[in-house]
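Not every chain is included here, but those present sit where they belong.
Each chain gets a letter, A and B, in the order it is written, and its residues are counted from 1.
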């Protein structure tokens, strides 16, 4: 066991998966000698060679499209897109081939690839560098969408995604990259995709979130317990799609109240989908409207004011209290 | 007669000095781009250029001939079936038989073929049963995946979207140290897609064993090549990315076979990609949903009738003593018959299974989707459809 940052944990996962399976390879801009702009692939080219850690030309569509072909041929590419905002450049290949080629060939070909990309705000980056558009991918049939929240689950989920035979969008909360360290076991570890995790059991209200928003939510939960005597059940979604509705529904059936926090834009976002599912699965237990605290339906603002765009714990505390007080 | 590499000529002398990241000095001499050659072996009258004539066995020549005739027979039959309301929208390949067949004759089973939608002639050669292709065009899910031992991508309907995966397959061959190669085709229209440009670049950078066949058939639906590009030739896209390129008379089966053969050889030898611009002509409709009389002059079609790839090849084979009037007729008849047999088989096949839409998206159906599947099955049951 050693204490790793999320960046180091992701690096460990890739290193070990490459050692385990010689078909696993990495592709992306500046991931080789430079180790990626966030150093997530640091030293992996040194260890595994240039043929397995491929610096690519500056073309996201090209990266994803060729990775699809490699995957069809039996290689298992793990692609890095430098910032999630640039996945737009590859949208066609993601939607038309990566997500669909298995279906188009009724399973004759599979696309076992992972598209890793840092998402979200909070690091004072320039425009187009703070996007959270996981809802695009959740709305795209054929993809799995995974969002870790800490070093340990990041490592285990990435390893699982690499081993998965379906295409995975792996959305890394860059605000968490170096935010804290966690014990990460040295032996390879995986976590089942498609399972939400109850991070803290509670009886009063269900708080659902994922990725970088886990931190303000955890703060809020502590605050609510200590200062307001409110017992929150905190759920980390981990896989956005396919969604673990069961775990969410059971929780809300128990608590009767729910708040959802995510930083992506609101309209047709992930929070809307959760509400729709709970409306179906827990309608008769709901004692108050489900509240969503999300990014607003404007582009992520420039960094002087980005902090105000991102949900913070105070607001989560208020939302929880309001939901419980609702009548 | 070679697919000519503009770069090969001068890389030795100028690459180091011109690349600014090895900047020992700044070379001021102009870069000579060379020429793009045009290959024709069999001219419009079926006369062969003896100097270029390939040595092919009679068997290969006759098989290739039959494949072209079969392609055309399939084409006509599909048009008929479509007009009878028994087939979906269909994209004919009439007049492009040399181009489509010639590009796959040098492929083995281990090689890959990544076709656009107008490629049934080649798909037949690659081992797709005719009735399977009929299922495809008739909108059955089981028509899309290639047959068991056939390494083809499903044909691409989104213009240019298959070219990057095709290059990826070539990169996979390099990764796995295989000596195989990929042929990918796309149209003059598709050349305008940025993704195709990216594909050429990736292939060149990674020396992927890929043969790009740009089928310049003059039109992209109603858009003539002149509105598609200000350039004289789509082969010049190769020049942009340092890929050797050649123009080929796409109605000359011998030229198509030779150019592709040489390009696949280069690919297998680790010399990387080649771009072949095949100059041909879409004699018929874009698809059965199209009416070309709205936008093009029929005179133009007449000019190209005289360049028919099949007649030209028949003349050549007749001159060689391999065909005569009666064997030509027999070939046409037997192809026609083969297509009819396939058609009848197709008509006798099972109806579509509506339940399958959830089954092939993921390795196993996620629980979430299982619920939707049940909802869907209930819908079917309510409609009286039992599975």
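Everything below uses one rule, namely that contacts are C-beta pairs under 8 Å (C-beta built on N, C-alpha and C of every residue); 3 or more make two chains touch, one makes a residue touch a chain.
The structure presented is a predicted model; accordingly, all values stated were derived computationally and were not measured.
Student: One of each shown, but what's the true copy count per label in the complex?
Tutor: Here the complete complex works out to A x2, B x2.
Here is the rule we go by: only the chains that are shown with their structure count from here on.
Student: I'd like to verify one number: the distance from the centre of chain A to the centre of chain B, where each centre is the average of its C-alpha atoms, in whole angstrom.
Tutor: A distance of 40 Å separates the two centres.
Student: Using the touch definition up top, name the residues of chain A that touch chain B in the complex.
Tutor: Touching chain B: residues 25, 51, 54, 56-57, 59, 61-62, 64-75, 92-93, 96-97, 101-110, 141-142, 144, 164-166, 194, 242-243, 245-246 of chain A.
Student: Considering the complex alone, what residue numbers of chain B touch chain A?
Tutor: Interface residues on chain B, with respect to chain A: 112, 141-142, 144-146, 153-154, 158, 161-176, 194-195, 198-199, 201-202, 205-206, 356, 359-363, 366-369.
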